[in-house]
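Every protein chain of the complex appears in place save one, which is left out.
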Amino acid sequence: MDPSSLLQYLITGLTLGSTYGLTALGFTIIFNTTGVINFAQGEFVMLGGMMSVYFMHALGLGEPSAVVLAVLGATMAGALVERLAIRPVRDCPTINLIIITIGVSILIRGLAMLLWGKDTHVLEPFSGNQPIMFLGAAIMPQAIWVLAISLFLLAALKLFFSGTIHGKAMLACSFDSKAASLVGIGVQRMVLLSFMISAFVGAVGGVILAPITMTSYDVGIMLGLKGFAACILGGLGNPFGAAAGGLILGVLESMGAGFVSSAYKDALAFVILLILLFVKPSGLFGPKDSKRV
Amino acid sequence: MSYRKDMIWLAFFFGVLMFAPMLLPNNYYLTILILGCLHAMNAVGLCLLVGHAGQISLGHAGFYGLGAYTSAYLSTTVGLSVGLSMLSGVALTVVVSILVGLPSLKLKGHYLAMATLGFGIILSILFNETVDITGGPSGFVGIPRLSLFGWELSKDVTLYRAVAVMLCLFVWLSFNLLHSRVGRALRALHTSERAAEAMGVDIARYKLLVFVLSAAFSGIAGVLYAHYLTFIAPSSFGFMFSVEMIVMVVLGGMLSVPGAIVGAFFVTVLPEFLRAFENIEILLFGAILVLCMMFLPDGMAGGWNKLWAWGKARLSGAAHG
Partner (left out) sequence: MKATKCVVALVAYLLACVPAFGGDAIKIGAILSVTGPASFLGEPEKNTLVMLQEQINAAGGVNGQQLEVIIYDDESDVNKCVMAAKKLLDQDQVAVVIGPSISGNTLAISKFFSSAEVPLISCAAAEKIVRPVDPWIFNTPQLDRHAVSRILMDARDKGYKRLAILTVSDGYGQAGRAVLKELVPAEGFELAADEVYGPKDTDMTAQLTKIKGASADAIICWGTNPGPAVVARNRVQLGLDTPLYMSHGVASGKFIELAGDAAEGLVLPAGRLVAVDQLPADHPQKPVLEAYVADYTKAFGPQISSFGGYAHDAFALVMEAIKMGGSAKSGDIRDNLEKISGFAGTSGVYTYSPENHNGLDESAFIMVTIENGTWKVLN
């Protein structure tokens, strides 16, 4: 095995992994304020990509403005989902809310299929298609965009949660929503905000990934699944864990395909994930399991 | 519900299932019924696990497939008799569920969901990729039809009756389980695991028991499915079907076995009804799912109970007025 192949697998894995990481980040934000795993998270990613394509073709916009509009549109969709499907039933058991998000994801997917068709679409890369050669491995400029924007988003979220009043209020909701409302935090507003932020993060992910992975109405299912896995791998509730979990999952897959078997790469990644869970039941960077009666 | 009420319901349900084929105009409806019964078997097991033991599983489609593929392989490729293959299929499902359940059930909530999900995905990849054994993505062809004691159930109606009897047996088993010591332990477990543990309930054992039982239900359903359709493909046993099973249970009302059955039939029949709407079928399916959950938070069983109570109140109100 030559080092350039190894490097290539690593780079591929990291690019793939940031896809999962960004989706996982969205999961984490909503989970932290509501305790709900939002199965429609993958659809926000899809909306980002598909809306960009739509705005470019139907409205004839340039890529930058189409992308901005798409991200805004998906954020609005996040707000709508919260308003229409989650808020009216906020007192229901968590499992019901989770099933509702499954229904919402079917709805969004169906709408996208009817509105924009079943075809796959491509977006142009932000800065060309010419790979950068590095020690015999090829790096796509778009992969650098993806990594950079992912890191930027992560840092911005960190700042938001620790440095702004809204961020702190959302964190408070995640610890104890009753106590949070007692000290005067509008818990409902925070839930709305969390849906918007996670839709925003998802859509940004969808937009920056579309040039690499292409996009179609049904890309959300697979991304949602891998994103959830990344969340759990990193430890549910920890944004950095989610991002790291995504990267690890991506690298595992690409190394698995390279060194073991491309047919069993996903199985391999999941076997390792299961073993990790059995050894460390709350994920790699999850909170310690404290026993409370 | 009391044990007596449960048994009355079961007798009524059994009657409906046995009587149903006479009302059906043709075999098409029988196919829907058979698939509905098979889905209901899965849902009943999952209702015990998710509703009563409070343990989520997103991997039960894997058990369904494991039963189906094992029996298909043994009866078709190896050449064992159908009965023996079916037994081996179920046995393997049980063994695997113990192996998976032991470490997984130590996990909680979403982590357990992930572990079972991962297990389901690993199995569905195996179904897809071990082409020499399973026939791969394009499917396993030529499975012999279900036969009992050397007597092939070639007519759909006979096969349907066998499946329906099996389903009722599962329901009977479940009712008995819920009204036994185990049922009480499960209820304690559901309210507070820690409190139950403190009271001396061996929660790990009960959790595993219900997990294995639900896996066995799915395994049996899978075995029957394989020998009914005589063709199986990995796409029937993927992640989406695991999710669909959970949807059936929650839609029916998590704590209600009859609810789970109604949920299973609902999810099976609905797409057939929506066929007339062609493209917007998927939209309607999603919308119905969301609306059901929003307006019937306790599922159809909960909705039925409310309706029942409301009707009773009106009746007695009318009597008094």
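By letter and in written order, the chains are A and B; residue numbering begins at 1 in each of them.
Rule of thumb we're sticking to: a residue touches a chain if its C-beta (ideal position, glycine included) is under 8 Å from a C-beta of that chain, and two chains touch if they have at least 3 such contacts.
The model shown is predicted, which means the values in this text are computed figures rather than measured ones.
S.K.: Of the residues B:P103, B:G139 or B:G303, I need the one that contacts the missing chain.
M.R.: B:G139
S.K.: Touching the hidden chain in the complete assembly: which of A:V122, A:A179 or A:I275 does that?
M.R.: The missing chain is touched by A:V122.
S.K.: Looking at the full complex, which residue from A:L59, A:L72, A:L115 or A:M133 touches the chain that isn't shown here?
M.R.: Answer from the full complex: A:M133 touches the omitted chain.
S.K.: For subunit A, which positions touch the chain that isn't shown here?
M.R.: 1-2, 5, 8-9, 12-13, 15-16, 19, 113, 118-122, 129, 131, 133, 138, 140, 209, 212-214, 216, 218-219, 221-222, 253-255, 257-258, 261-263, 265-266
S.K.: With the missing chain put back, which residues of subunit B would touch it? List them for me.
M.R.: So the residues of subunit B touching the missing chain come out as 25-28, 31-32, 35, 128-129, 131, 136-139, 141, 229-233, 235-236, 271-273, 275-276, 278-279, 281-282.
The rule is short, and it goes like this: only the chains that are shown with their structure count from here on.
S.K.: Where the CA atoms of subunit A average out and where those of subunit B average out, how many Å apart are those spots?
M.R.: From the centre of subunit A to the centre of subunit B is 32 Å.
S.K.: Of all residues in subunit A, which touch subunit B in the complex?
M.R.: Contact set of subunit A toward subunit B: 37, 85, 88-89, 92-93, 95-96, 99-100, 102-107, 109-111, 113-114, 221, 225, 228-229, 232, 236, 263-264, 266-267, 270-271, 273-274, 277-278, 281-283, 289, 291-293.
S.K.: Which residues, counting only subunit B, touch subunit A once they are in their complex?
M.R.: Contacts found on subunit B: 50, 56, 103-104, 106-108, 110-111, 113-115, 117-119, 121-122, 125-126, 129, 192, 194-195, 198, 239-240, 243, 246-247, 250-251, 254, 279-280, 282-283, 285-287, 289-290, 293-294, 297.
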